[in-house]
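Some chains omitted; the rest stay in position.
Naming follows writing order (A and B), and every chain is counted from residue 1.
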Amino acid sequence: MSDLMTKAVELMVAGMGFVFVFLIILVFATTLMSKVVARYAPPEPATPARTPRSKPPVPPSVDPDTAEAIKQAITKFRARHKK
Amino acid sequence: MEKMITLWTGSGLFNLSIGQAVMIAVGLLLLFLAIRKGFEPLLLIPIGFGGILANIPEAGLALSAAENAIHMAQPQVLAALGQILHVPYEAGQAVTPDVMQAFKEAYKHGGVEMIAAANALAVDSGYANGMLYNFYTVAIASGAAPLIIFMGVGAMTDFGPLLANPKTLLLGAAAQFGIFGTIIGAALLDASGTMDFTILEAAAVGIIGGADGPTSIYVSSILAPHLLGAIAVAAYSYMALVPMIQPPIMRGLTSAKERAIKMNQLRHVSKQEKIVFPIVVLMLVVLFLPDAAPLLGMFCFGNLMRECGVVERLSDTSQNALINTVTIFLGLSVGSKLSADKFLDLQTLGILALGMAAFCVGTACGVLMAKLMNLFTKEQINPLIGSAGVSAVPMAARVSNKVGLDANPHNFLLMHAMGPNVAGVIGSAVAAGVMIKLLG
């Protein structure tokens, strides 16, 4: 077996071995973490203090322009469709 | 008149070599594939364009000042460079191809201080670094660009489906067989005498099987920078071809019944789990694989910014302006490695063939792993989601979903496949860390 082949096989064994070990540990760690969080953490995450520099949330409701537009549209509509 | 001659003898038409013409055609092909066929355009457009720029004759955009000076071969400058690079050359001597080759080799193998001295001399003689060379130095040689992109990818990644079903991490592990199987493939090609690979080159080629662009670029920039162009092009091209490469393999390895397996709906994953998960991954990196720290560290950092909910503005920027900016320069820099003398080589064909094999092996191993897991657990996994373990987010997960729908039109596998899909990203970053540890 060529030198490169030896190295390649060694690398594969070590590599795949390690990848599996790492991800198997991660499976257990994640499962454990989820259980711990489910037990100890508050059921609904406390909304963290919003930092002053972060963007404000989207305004919740109809903006004035739209409202105005609707008013105008309705006025016009009534005017046109008046009996 | 003399000036017109200068312009003509300095023109591309006068100097264009066959290799450059071919590489420009390759660049145009990449642009075509990206624009008309939708092949990973975010990367392949900058790469293809950079490849064309790198092959403009006489422009020297991908060369350092010293390389430009060597190319121009003014006798006085060459003589002075010869002193620095220990190449025996005197100002009167003819500039034969052998002499040029000697200079190029000496420069390529020079130490940091020798290179710096050669470049200083070249700048003093009126030469300058090419634009793409500068981009490459800042973006890739420093290691920064792939890491920043990985941070942005982390900020775009939702680990919810993975957290709902953590054992799909194993599918992401199995698919990494594509990486290491390819290294064996390279060793076979080498043993067969078809082409030569060192173990570093073989490992760099193998990472194509990780199906993850920034990881491929990061690893090959460390292990085999001269192959970076071909490796990046292969990685992104095959990622774009995932919808064609994977389905036959997935169908070949599964029965119609297996493909129709319905999976339980994923459980709800709480905000806190999502916040803690990147920290758990980071802690495992701390404990077991420090060499994966740059890649996985930045990935987890991006993901934490996304999930923690208190730094939206940082998360937004790393998902948009920052990743876009870095993508542009990363792509152009990769393109700078598509110069004819580096790309038009038998090795490139080998890289393309091995890269394709890597994708196939990874896909197959993911599917087989799922079947193997089904032997041991009661809750059955649809083996089609195994193929998503190669990563190629989110393309591979969509492929799983589509093939699943063909078998059972009411079976939506997309969310189930997202678990192994993001697991594949972690898996190949771990594989990258192992290779850098053992070979770097």
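By definition in this document, a residue touches a chain if its C-beta (ideal position, glycine included) is under 8 Å from a C-beta of that chain, and two chains touch if they have at least 3 such contacts.
What you see is a predicted model; the values in this text were computed from it and never measured.
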Composition of the entire complex, counting every copy that the file contains: A x3, B x3
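Convention: only the chains that are shown with their structure count from here on.
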Chain A and chain B, separation of their C-alpha mean positions in angstrom: 26
In the complex with chain B, residue positions of chain A that touch it: 2, 4-5, 7-9, 11-12, 14-16, 18-27, 29-31, 33-34, 37-38, 41, 45, 47-51, 53-55
Contact set on chain B toward chain A in their complex: 162-163, 166-167, 169-170, 172-173, 176-177, 179-181, 183-184, 186-188, 190-191, 197-199, 202-203, 269-273, 276-277, 280-281, 283-284, 288-289, 308-313, 423, 426-427, 430-431, 434-435, 438-439
